[in-house]
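This view holds just a subset of the chains, kept in their places.
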Amino acid sequence: MIQCDLLFIFRHSPYGSSLGREGLEAALAAGAFEQNMAILFLDEGVWQLLDNQAAEHIARKNHQKMAKALPLFGIDKLYCSADHLHQRALEAEALAMTCQPLDNSQIKQLMANAKNILSF
Amino acid sequence: MTLHILSQPPSHNAFQSGISHVSEGDVVLLINDGVYGLNQALSGTWPSVARQAVFALEQDSLARGITAEPSALIDYDAFVALTSRHNPIQSWY
Amino acid sequence: MLYSIVINSAPHSLHGGTSYNALQFARALLRNNHRIHRLFFYGEGVYNLNAQAITPQGEFDLAAAWQHFIDDNSIDGVVCIAAAARRGILDDGEAKRHGKAAATLLGASELSGLGQLIEATAVSDRVITFG
């Protein structure tokens, strides 16, 4: 079953606002404290998973590289919306990291089973 | 059963994403610019599962000139009561 | 019940600020005999505790209201140190360490790390975000 105590929901793009980076930093902190956690990428948040990001062109830290640190912090329950990938013509295989696409009812189940949600 | 808090107006993707992720038994609370969606919700253009239990913060509605049937408008004490009865709490913004 | 509140939005933001909603909700929690474990100011939310902000006469001073709420009720108000530094909200120690002119963090709260956010989610019955 798809279950976690602390669910992070990332809905924003990696560079368009501060939420992309600050959400990821909060998730890495939760990983360091060994929480039973998961991350769900929705809406523009799925762009965080895109491969071949080259943030040096806008003088920013590479979000993709930061996101790849998640498994090193023991964070391996990574989910995304299959619908939201599809709307953006993205394939799960083209993403920079392994992330399980969920359908709408699986997403609802994940949210319902969470003890707390932090949304960025 | 999740409490969904919507603080952006209906034209915002946070609002649309919120109402598409409501489950049976969940509650939707409109605050801030989310209250602009209240009459749309009551008139039935939302998915039916999202319309089961919809409330709007009274102070935010009055401030913006949004009127609705009184039963849909709640104050901060009732907002607190909703959060004590529902978990988790998901803010769509 | 034991609550923690995450404040992620600024008083004067482009995005649509719910920080006034957060203050009113926090007040209502105490009025209804709930307890607040922690207020965690993150992201743009750190601007809520900017000691330099000037509220025009006759308008509601949100920063002062936060300070009074935190002081009067002995609330644990924590401001994320990394988010605050990026945005120029510094306490005495940070201002001195970085050679900046002055402390800009309102007195009632303290700078600390993201561990305070994670601990809050682990021990609170309810966590609510205002973004």
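The first chain written gets the first letter, and so on, giving A, B and C; residue counts start at 1 in each chain.
As a convention for this text, a residue touches a chain if its C-beta (ideal position, glycine included) is under 8 Å from a C-beta of that chain, and two chains touch if they have at least 3 such contacts.
None of these values were measured; they are calculated from a predicted model.
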What formula, in the shown labels, sums up the chain copies of the full complex?
-> A x2, B x2, C x2
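We adopt the following convention: only the chains that are shown with their structure count from here on.
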Cα centroid separation, chain B vs chain C, in Å, comes to 25
In chain C, which residues are in touch with two or more of the other chains?
-> 8, 15, 126-127, 129, 131
In chain A, what residues contact two or more other chains?
-> 116-117, 119
State the interface residues of chain A toward chain B in the complex, per the touch definition above.
-> 7, 9, 11, 42-44, 104, 107-108, 111-112, 114-117, 119
Over in the complex, which chain C residues touch chain A? Could you list them?
-> 6, 8, 15, 42-44, 82-83, 113-115, 117-119, 121-122, 124, 126-127, 129, 131
Chain C contact footprint on chain A (complex, rising order) | 5-6, 17-19, 22, 25-26, 29-30, 32-33, 35, 116-120
